[in-house]
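Here the complex is missing one protein chain, while the rest keep their positions.
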Amino acid sequence: MLKNQLLIAALLLGTAASSLAQEKMKPEDTEVWEPVPHVVATPVGQAPSDAIVLFDGKDLSAWESQKNPGQPADWPVAGGVFTVNKKAGNIWTKQKFGSYQLHLEYYIPQDIDGEGQGRGNSGLFLAAIGNGDEGYELQILDSYNNKTYVNGQLGSVYKQRIPLANPARKPGEWQTYDVVWTAPTFKSDGSVETPARVTAFVNGVLVQNNVELIGGTQYIGRPSYKQHGPAPIMLQAHGDPSKPISFKNIWVRPL
Amino acid sequence: MLKNQLLIAALLLGTAASSLAQEKMKPEDTEVWEPVPHVVATPVGQAPSDAIVLFDGKDLSAWESQKNPGQPADWPVAGGVFTVNKKAGNIWTKQKFGSYQLHLEYYIPQDIDGEGQGRGNSGLFLAAIGNGDEGYELQILDSYNNKTYVNGQLGSVYKQRIPLANPARKPGEWQTYDVVWTAPTFKSDGSVETPARVTAFVNGVLVQNNVELIGGTQYIGRPSYKQHGPAPIMLQAHGDPSKPISFKNIWVRPL
Amino acid sequence: MLKNQLLIAALLLGTAASSLAQEKMKPEDTEVWEPVPHVVATPVGQAPSDAIVLFDGKDLSAWESQKNPGQPADWPVAGGVFTVNKKAGNIWTKQKFGSYQLHLEYYIPQDIDGEGQGRGNSGLFLAAIGNGDEGYELQILDSYNNKTYVNGQLGSVYKQRIPLANPARKPGEWQTYDVVWTAPTFKSDGSVETPARVTAFVNGVLVQNNVELIGGTQYIGRPSYKQHGPAPIMLQAHGDPSKPISFKNIWVRPL
Partner (left out) sequence: MLKNQLLIAALLLGTAASSLAQEKMKPEDTEVWEPVPHVVATPVGQAPSDAIVLFDGKDLSAWESQKNPGQPADWPVAGGVFTVNKKAGNIWTKQKFGSYQLHLEYYIPQDIDGEGQGRGNSGLFLAAIGNGDEGYELQILDSYNNKTYVNGQLGSVYKQRIPLANPARKPGEWQTYDVVWTAPTFKSDGSVETPARVTAFVNGVLVQNNVELIGGTQYIGRPSYKQHGPAPIMLQAHGDPSKPISFKNIWVRPL
């Protein structure tokens, strides 16, 4: 396999190539046969076969309470969906993740009330690194005819990256998030080696195109990085007084 | 809007920030209110409202023959799909595009025959820049239990980037491509300013994660860049002797 | 219109027709132009446009408590579905119906327990005519690998009509009921004029083919008719100790 990797490297970087040399190459010279990508089954409407299913309708056994680590995620489950329980606070995955592809579906009640940030507010923390709302938050909010600051609307990296579009469906329809998360890496001294990157689609529409993050989300002040390793994925029990939102069909594929 | 852009720039880059200063900031200080992302309707199973529909089942009026520019794309349309016609050769869009998000569905016949590159071969050229198979090709191939060189299988950037996984469905099922294409830019002297980048999902599974391309696809020899501007999107009428594949539901959102 | 109805009657019954006469008829002679059937829009995945939506994800405002008529249907709603609340008892529609076409979706929890009639038991009463479980019950039950008496399994008219097949999906998947209900009619003395009839599909599979009913459902004893007029549609809060089932997407088209 090493040989093949060298072959690829040569192919990609090959400094000795001249147009003369190229003319004498054969088609076979640029074929690469290894490593063979793993096979993934993709049945329509189901999680890919290599995904870790974080919720499939049954229970929240993949999650736990954030404020009481080790305690169950006390959000009610019924009819194949689960619903935010503000009293129980945020929930996060027991398992920790580096970079990954994630799929999630959320539902804002048809009779949602409130406005601005107080209307269907939750959040998907791509890596939760503290005990509160620390980490990198992709905003979940009812942004259907609901004005707020644009770096805080649906599809934003909260207070850091404005979404490319507003694809919010109206309350009472299921909506989707598809995310590619590239976790940041850190040097031994805690400084950033490679920053975090996010690609995200809401309802199939690109809202973040491999944007580079400048740090973890801050409600007050500027984003900044703190060193961390693999981290849980977190769903926010936002304190706003509007009706609670629901989730289903969550899976993640570590990259 | 200029003021706001300065505000964002300050927010993102602000070098003078100290933790002391940060503590005195208010939540409002990091709210950004403009520019407001445009609204996109996303009805389930349909193209987003801001998409250019390249094929919606009716006809190939958005396409033309590549070898006979200005002539109709002579691939047969029936039942809401269209099918490759090898004799007519490649077809490409009349409209030219820079960077974009694209969705496409393809179908390999259940009774496909052949093997390797000769089994369900076509290609999605993200930008077609010549008169033949020149451009940047995302490979379309029956890679369900069909071995070939890995930089030429489904999901590869042909002879340039191995896919991260093999999510091929078996012949006789519709499959999907979702792509984010970042077109390359060139300096006035024709050299590359920013290389092309591709993110791609096959059947919902990430196969290319914002990979940087080293040039246009080459069947023989190494990829290289040639200066170009906005370019058509092209579908390949591959010369292999297997049964022809079909397409439907193609749309593109310029970014 | 009367004229047309006579024309139809003549066409259908015409006793004077001889083969000689038939040979001299023209195509136009058997065309009927009135009455014109009403137009119904049928968007994919949504209720037909002429349907009365009994639940669309928002609330149970079309329903009320059976045991406390006039009181709200106190079953919890979240994430676009609602779930049986045994303590609150059966719920039925505020509106009364004669004959109709109905669609309903139900969900048995993935971790259902119990067995026989004590496993995912509920019921769709096509016409509820008393204060308890009186009426005509289409059985809802987890019949996936769960043995019980066959006139009490999923798809049966409870204790009256065995289903033609057992199309039960496994717990944790949404399932569908599609029903055509022909209400019984009664003479002025209370005796049956025309008996009730039911056609039903579970998950798209025919389980009852226009079967004639011999009376209302009885848990003990033989079915019998009691005179009634238009009646509510009822969902049963069965007393069995297994986990509660959920419902969504219910609509009815009076015929």
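Going in written order, the chains are labelled A, B and C, and every chain counts its residues from 1.
Note that a contact is a pair of C-beta atoms (placed from the backbone, for glycine too) under 8 Å apart; a residue touches a chain by one contact, two chains touch by 3 or more.
Since this is a predicted model, take the numbers as computed values, not measurements.
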item: Contacting the left-out chain in the complete assembly, out of B:31, B:56 or B:74; value: B:56
item: Contacts of subunit B with the absent chain, listed as residue ranges; value: 56-59, 76, 78-83, 107, 109-111, 172, 174, 244, 246-248
item: Touch list for subunit C against the chain that is not drawn; value: 8, 11-12, 14, 17, 22-23, 25-27, 29-42, 44, 48, 50, 101, 103, 149-153, 155, 159-160, 162-169, 173, 178, 180, 182, 197, 199, 202-207, 209-210, 214, 218-222, 253, 255
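In the analysis below, only the chains that are shown with their structure count from here on.
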item: Chain whose mean Cα position lies farthest from subunit C; value: B
item: Classification of the subunit A:subunit B interface as same or different, half of numbers criterion; value: same
item: For subunit B paired with subunit C, centre-to-centre distance based on mean C-alpha positions, whole Å; value: 48
item: Euclidean distance of C-alpha centroids - subunit A vs subunit C, Å; value: 43
item: For subunit A, residues that touch 2 or more chains besides their own; value: none
